[in-house]
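Omission of a single protein chain aside, the complex is shown with its protein chains in their original locations.
Chain IDs A and B follow the sequence of writing; residue 1 opens each chain.
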Amino acid sequence: MRRNLKRIVYGAFFGLILVLPLLSRNEYVLFVMNKALLNIIVASGLVFLTGFAGQISLGQVGFVAIGAYTSGLVTTRLGMPIPIGIVAGIALSVIVGLVVAIPSFKLKAFFLSLVTIAFGQIIYLLLVNLTAVTGGSQGLFNIPPMKLSGTPFTNTLYYYLFLVLVALVILLMYRLKYSYIGRQMFAVNDDDVAAEACAINSRKTKVFAFGLSAGLAGLSGALTAHMVGFLTPDPFTFFDSANFVAMAVVGGLRQLSGGVVGGFALTWLPELLRLKISGFENYYLLVNSVIVLLVLVFLPSGLGASLSKGLSRLWGEKQGAVTLHNSKSKEGE
Amino acid sequence: MANILETKALTKRFGGIVANHGINLAIEQGKTTGLIGPNGSGKTTFINQISGIFPPTSGSILFRGEDISRKPACEIASMGIARTFQRIQLFNHLNVVENVLVSRCKFMSASALDVALGTAKVRHEEKDQFDKAVEFLGIVGLDGDAWKLPSSLPYGKRRALEIARALALEPSLLLLDEPAAGMTKEEFVQILGIMDILKERKVTMLLVEHTMEFIRRAVDWVYVLNFGEVIAQGPFEEVEKDKAVITAYLGDEE
Partner (left out) sequence: MVLSDLLQNIIGGVTVGATYGLIGLGVVFLWQSIQRINFANISSAMLAAYLFYTFYAQLHLGFLVSFVVSIAIIAAYGLALRYLVLEPINRHGGDKLEFVVATLMLCIFWLSVVKVIYGGIAKPFPPVFGEATSFVQIGSISIPSVYFWIFFVVLVLVFALHMLLQRTMIGKMFRATAQNKEMASLVGINVDMTTSLAFMLATSIVGIAGILLAPIYFVSLDLGGGPIGIKGFAAAVMGGLVDPLGTIAGGITIGLVENFSTLFISSAYKDVISFVVLVVVLIWKPRGIFNWTTKGD
């Protein structure tokens, strides 16, 4: 195993990430990166839910909205400090996630997808129509930004904050994946009847996955609310949910890096297209969907999987297991 | 010797079809009990009720004296009844040792929080369970294949893996649903070997089988089902001479 090569590549990669704001003073670039990091959080939650536990969610944006609006309302109407708002946003997302998941656990894939679509749509319609609470189509304004000793966060500061959060999320997923909890998920994903025969409570497993992914989506929403300062129902439609699923699938459903790769790629792709093909706002959606389609058709395991395979080959590592560290294979072989 | 499992008047109806009717069956601890019968006689329905896949329409299932007829499958498995499936149902995205490790999840006491924090407790437990899983693979002769994917294994080894996975649950009762089905001659010998090891370890088993050779060598007591009812029971040598049994199997050569 070419350990040194691996160290160099990873080192360079992380180094680049860390110094990015210094290299590119472009505020727009930083802003898009921040959006990407927040999307990575949601997409990673989806990878966990759909890729690991095998549960489809086509309404994930509903949880993002719950997190966002809750935090927005708590900090504006109730005047609470931002951390409380964020915690409230996450908590409510998790609770709603559990409420959706608990009765749905026995539904097979297609039916579950319908329930989640319905859920997402219901949330959207509530956002638009409960004007007294959510401000309707006008939305919520004057949501307080995060502040450091009195001054609002700059894009750079948000960048580092989000970077830390993404790192924590990935670390959490890493630990869960390479443990008995990860094994339970993958087992339920592959064959939930057989999993039950191995004393695994598939309901608890699915509900746990739903709750966790909902919480992550809520976290992302809450952070968005404070970074952007206002909220409207616009970014919480069905197609935005579909977009998050696309991120997870394009990134690689069974990969830890799936959320990262997919979130990054599908946040930047439309932006780059929008820049290159200026003036035709409609075109970029078109090209975006075509590119995603192509990836799906030719690389259904996702870009992250191909990346992972390529890298493993680069440093001569054998890929042995989904939930076990490769180092153990030396004993087994 | 005590009966580890008993069914009393076990009946299962699907719409208009009576798959199991009034079955009284007892499984003695430490022994291997066989369940045979022509196709469609209700053997798999019987096992499915015991393992909790669906509840009986009427009657009861007593496991160590406790009624488990309405309990869900994962609870029954947790209480100590493990099974294999007629069509091998392995976790295809997990490798061989991971498949076995799935059964070992039950023995993990570390909580989700432990896992999230990556505590020493979790690391120790994971290592212990990994070693245990390899042991179980050793019992069925798969320890050299630990890192392979199930899809790359020959049929006989996949069946062995399913048995290892069920064994890893450390069950008091092991239900085997047609383990010898579709085996080549060599695979048949291998699986008989596994049965011998299991019997040596005094694993209590309920064996549903079609292959009479297998039943003959493996079981201590056998029940014969036909059209959902028990038509005969006893040691195999007696049962195979029973008139009702022969009639039931007429045209159903093995």
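Assume a contact is a pair of C-beta atoms (placed from the backbone, for glycine too) under 8 Å apart; a residue touches a chain by one contact, two chains touch by 3 or more.
These figures come from a predicted structure and were not determined experimentally.
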Requested in this report: From the listed residues A:23, A:132 or A:297, report the one that touches the chain absent from this view.
Outcome: A:297
**Report entry** Absent-chain contact - pick from A:121, A:232 or A:312
**Finding:** A:121
Query - Interface with the undisplayed chain - residues on subunit A - result: 50, 56, 58, 103-104, 106-111, 113-115, 117-119, 121-122, 125-126, 128-129, 237-239, 242, 245-246, 249, 253, 280, 282-283, 285-286, 289-290, 292-293, 296-301
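Keep in mind that, in the parts below, only the chains that are shown with their structure count from here on.
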Report summary line: Chain-centre distance (mean CA atoms) for subunit A and subunit B, in whole Å, is 41
Query raised in the report: Along subunit B, where are the residues that touch subunit A in the complex?
Result: 51-53, 72-74, 77-78, 82-83, 85, 89-95, 97-98, 101-106, 108, 110, 112, 115-118, 122, 126, 129-130, 134, 143, 146-147, 165-166, 169
Query raised in the report: What residues on subunit A touch subunit B, complex-wise?
Result: 172, 175-176, 179-181, 183-184, 186-187, 189-191, 193-202, 208, 254, 320-324, 328-329, 332-333
